[in-house]
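Every protein chain but one is kept in place in this view of the complex.
Letters A, B and C name the chains as they come in the text, with residue numbers starting at 1 for each one.
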Amino acid sequence: MSTFGSSFRVTTYGESHCRSVGCIVDGVPPGLPLTEEDIQPQLSRRRPGQSALTTPRNEKDRVQIHSGTEFGYTLGTPVAMMVLNEDQRPHDYSEMDLYPRPSHADFTYLQKYGIKASSGGGRSSARETIGRVAAAGIAEKYLRMTHNTSFTAFVSSVGPIHLPLTQQPDSPEYMEFLSNLTREKVDSFLPVRCPDAEYNEKMGQLIAEYRDKKDSIGGTVTCVIRNVPVGLGEPCFDKLEAKLAHAMMSIPATKGFEIGSGFLGTEIPGSIHNDKFIPHPTDPTSLATATNYSGGIQGGISNGQNIYFKVAFKSPATIGVAQDTTKYNGQPGTLEAKGRHDPCVVPRAVPIVEAMAALVIMDALCLQQSREAARSALPRVAQPMGLKTKEVMDGSERTEEAEKKGQGVVFGDE
Amino acid sequence: MSTFGSSFRVTTYGESHCRSVGCIVDGVPPGLPLTEEDIQPQLSRRRPGQSALTTPRNEKDRVQIHSGTEFGYTLGTPVAMMVLNEDQRPHDYSEMDLYPRPSHADFTYLQKYGIKASSGGGRSSARETIGRVAAAGIAEKYLRMTHNTSFTAFVSSVGPIHLPLTQQPDSPEYMEFLSNLTREKVDSFLPVRCPDAEYNEKMGQLIAEYRDKKDSIGGTVTCVIRNVPVGLGEPCFDKLEAKLAHAMMSIPATKGFEIGSGFLGTEIPGSIHNDKFIPHPTDPTSLATATNYSGGIQGGISNGQNIYFKVAFKSPATIGVAQDTTKYNGQPGTLEAKGRHDPCVVPRAVPIVEAMAALVIMDALCLQQSREAARSALPRVAQPMGLKTKEVMDGSERTEEAEKKGQGVVFGDE
Amino acid sequence: MSTFGSSFRVTTYGESHCRSVGCIVDGVPPGLPLTEEDIQPQLSRRRPGQSALTTPRNEKDRVQIHSGTEFGYTLGTPVAMMVLNEDQRPHDYSEMDLYPRPSHADFTYLQKYGIKASSGGGRSSARETIGRVAAAGIAEKYLRMTHNTSFTAFVSSVGPIHLPLTQQPDSPEYMEFLSNLTREKVDSFLPVRCPDAEYNEKMGQLIAEYRDKKDSIGGTVTCVIRNVPVGLGEPCFDKLEAKLAHAMMSIPATKGFEIGSGFLGTEIPGSIHNDKFIPHPTDPTSLATATNYSGGIQGGISNGQNIYFKVAFKSPATIGVAQDTTKYNGQPGTLEAKGRHDPCVVPRAVPIVEAMAALVIMDALCLQQSREAARSALPRVAQPMGLKTKEVMDGSERTEEAEKKGQGVVFGDE
Partner (left out) sequence: MSTFGSSFRVTTYGESHCRSVGCIVDGVPPGLPLTEEDIQPQLSRRRPGQSALTTPRNEKDRVQIHSGTEFGYTLGTPVAMMVLNEDQRPHDYSEMDLYPRPSHADFTYLQKYGIKASSGGGRSSARETIGRVAAAGIAEKYLRMTHNTSFTAFVSSVGPIHLPLTQQPDSPEYMEFLSNLTREKVDSFLPVRCPDAEYNEKMGQLIAEYRDKKDSIGGTVTCVIRNVPVGLGEPCFDKLEAKLAHAMMSIPATKGFEIGSGFLGTEIPGSIHNDKFIPHPTDPTSLATATNYSGGIQGGISNGQNIYFKVAFKSPATIGVAQDTTKYNGQPGTLEAKGRHDPCVVPRAVPIVEAMAALVIMDALCLQQSREAARSALPRVAQPMGLKTKEVMDGSERTEEAEKKGQGVVFGDE
């Protein structure tokens, strides 16, 4: 339905031509400094009309915070946010409305609900993502302030043109590239947002070609999440990669998701693909991995390495090219979309991918913090780290303190 | 956590060496004929020891139904099912336990929970999937009886060897192949479960090579779901492909998911990739699509076409090859797994992929049936089908046809 | 948190002095005729300033529908509604702010969140209930159109003055009274909303006395739900009375809940308290009960009789009487609230109790409709109704049709 997350929980609403679109965010940590200035930047990155390659409609999309903050701080109560729709009139019907648009949601929405919004795709419109991006602004701010976590996405392919690095899972150069990428750098490669001058140019040309043909083309967005705390993700069903996949595949027009080495990784033998452990470069009490085929998640749980994943977006369904198809009433006909349409969605998808990633990480953090708080109130249990032998676990090495408490094998430390 | 689904809701439990593994299934339709014979077959397909290519351990895995049925019918109350673990002793510790196994969940489980099961990976073990497969037995039985829905998965690649058809999104031959595949056919290609004599053989040889090298290799499983009712999937966040992605990426060892044309589809222009509508071959009141790049889902909602998707599984992390890695205590060392291990998981993953797909479809069906029931208690609202004009929506233009059918385009009255 | 319900799901937001208060309602049946005119009446009944007995602030409280409808019909997508706050300025601080107000939420909110809204109680303010009442407008409209279900609450006591009938569980006169009550009748007894001239007058005088003393007094609200479909409620944890209790006790200032005969019923022997069955007066295929001590729910499931329950509301905590208490900083002091305050909340609580009841019934209906749809797709199972013998259930009386289908004991009809 229209709610995502359990502890940090976002509920969105809004169609293309109703009064507004927006969200309610519940479970916001209290005491977070928050104003509309924290939310607006990603909404502005998301909106159309940023270049000749995206749709010209300029929606402005100014966010309003309606609740949950006072004097610039969150209260811990639900934060409601909204963006007014500029064009609030339902659509005027025309010849085009006799057709369910191919690969659009017209047919399935009508079948599912028995009624559908007059135009713009209603809830299947990309405009629905405004609520997600606004909500993620809160998550991002919190994660940045408390863990310096960052979410950086970029265009990794348009049609058959791929940024080569992104096809070399875990090459040291690729890992280095991901470690140093910033949004500023990505946005310096407008309009495509592929952070490589040569490929940004090639991809831009390809999109322009499809635009000129009134056709469209797909692509992929890759995202890296840095400074993720160890331990996020809730086995078995809510493994971190499962939640990320869910989140990404809920974005309109997505067709695929892969984490770390992904589909290419299936062809790499275990002896190479296994990420061997090394001492952690900065934390002597932890471990890191020498490679990162896993993409920062093992057993469904973050391991502290960079999380990176790729999302496939299909070629936009709205095209000016004439399409031989069938009307709702079963009669054949030819459909030709009017106006200008996005020939490729990936440049604008970049902040949406970042937003959904932030929602996933924030919710997972809240859940894990609850567990850590619960566990930290208990005496420590004897654990491996070189100590884990049958004898120890059997209790033959009881500590005096443990004996006193009557709580079995308890150690002051691991 | 350990619950999946909202209306048809599965909660699983169990580690490798506790008393049992199993599940509670809530929201089971009452009056469904159900015995252990309905559940056992997929559990048997799932268990190891079916061939020289999979692990030799024969767990038997006989399911017991503990509640929720009487005289062979479900009561609508929770169905608890369990499979006893044959080996219920915790693990004897050894040198190997000083190491977090590379690309295993040892390190992350310990970090997350501050404690971990002595062996076998605990909840990260494939043995955890028994509860899922048992629960799916109920979903499959219901869906087969009521909608003739079928779930058929097969191995589409092992390492670099791909069944070529599966790399031709929406070629007519591939669509035909998916429409006719059966589990019986898939199982006639043991041990690999690639339903093509030539490729089954090639893949089997490749797996054997890796087994002999004490190494491992990954692969992909493709699944087709046939006879899915139109209208399943809950926008915006619970789009049907998002739930499928979530479900698949929650299976141990998965690295990627793609629906329909998937990643390859991003390279196909919209003018081709759009699935144009045609009159429905058997239902004159509905439409079908000429192609199926979408993989049976548009706007997050099933459109009645076959749903097909592909899941990537990594090379198993447990290998006999010596690995230079680091102990929990930060000291370097060389880890060499003993015993025989699965060199490739995809053959055994086939019934698990089918199971998770069945859980997703069943839950989505329950949600949509609720909506349809709610909506069908209301008078019909005027709808498009070639008639959708503002005037019509206002109710001023009744059609004769609508009058006759008492459905479809019906105005009249509230 | 701020979400209530699973299939029909309401999320509310808003404090007293933020921009607006409101809600998002997800799971709305598509095709329901709905405009703001359907929502406003209960909001108007709820707002303060309706008489000399309630607080003079006139909030106006005009609702806006922001999404989820088009041309006067619901789309099945989330319906967002809001009411602007007229006074959007945070509170000016004064001497009073040095005190946590006794029996208010000041202390607990601050302890819980580490921060609290400047005034008005934030989310603990009765203003928060606007979102609930707005959401319930949708539920009520749907239930009225499809099942003629009605929700009618009234004031049953103020302080020690009780409407005598409501203390006679299941007297025929009381049952008759509940069967015939309407909102119009209740509202003809303003300001107290006790639908009995004598007691309305007495209660009104008592409230006026407490108002004049700058003190406050509590009371109870009783609610009857008529035309509830049989079968609502989800054992074990979501029994219908459990959800009603949850809903009512989530209303600010509530202290108790009882269903049917309630606490008095504990003193009535089983031989009298048991509701014996009688043939249903209008439906020959069903049964009714001769008495209704159960309050329309047995085993957590509605039985088709009227549901009635009583809710206790405490004396309002904000009073003008001087109170010797303690400041946040631990120093003693005397607190005296300024301005005029509600001396008794029950008159205004009437529409809020109705609203929460409607949300519970609507959600329960959606869940049960899902089950009924699921079960109705299966062949009927042989059931009691005079036929339920061991032989029949064992299958020795298989029907031919059942044999053919291979589905065990199945009868054409019950």
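A few notes on this one:
In this text, a residue touches a chain if its C-beta (ideal position, glycine included) is under 8 Å from a C-beta of that chain, and two chains touch if they have at least 3 such contacts.
Treat the numbers as computed from the prediction; the structure is a model and nothing was measured.
In the complete complex, the hidden chain is touched by one of B:T3, B:Q40 or B:N306, namely B:T3.
Contact with the undisplayed chain is limited, among B:S44, B:Q64, B:T146 or B:N329, to B:Q64. Summarising the interface, chain B meets the missing chain with residues 1-3, 9, 11-15, 17-22, 24, 26-27, 30-31, 64-71, 73-80, 82, 90, 112-118, 122-123. Contacts to the hidden chain, counted on chain A, fall at residues 6-7, 27, 29-33, 71-73, 76-77, 142, 145-147, 235, 365-367, 369-375, 377-381, 393-395, 407-409. The chain not displayed touches chain C at residues 1-4, 12, 90, 92-93, 97-100, 102-105, 107-116, 118, 121, 123-124, 128, 157, 159-160, 210, 215-220, 230-231, 233-239, 241-250, 252, 254-263, 265-271, 273-279, 284, 286-287, 289, 293-295, 297-303, 312-319, 321, 323-331, 368, 371, 375, 380-381, 383-386, 388-390, 393.
Just so it is clear, only the chains that are shown with their structure count from here on.
Per-chain Cα centroids separate chain B from chain C by 41 Å. Computed centre separation for the pair chain A/chain B is 22 angstrom, with centres defined by C-alpha atoms. Contacts with at least two other chains are made by residues 1-3, 12, 90, 112-116, 118, 123 of chain A.
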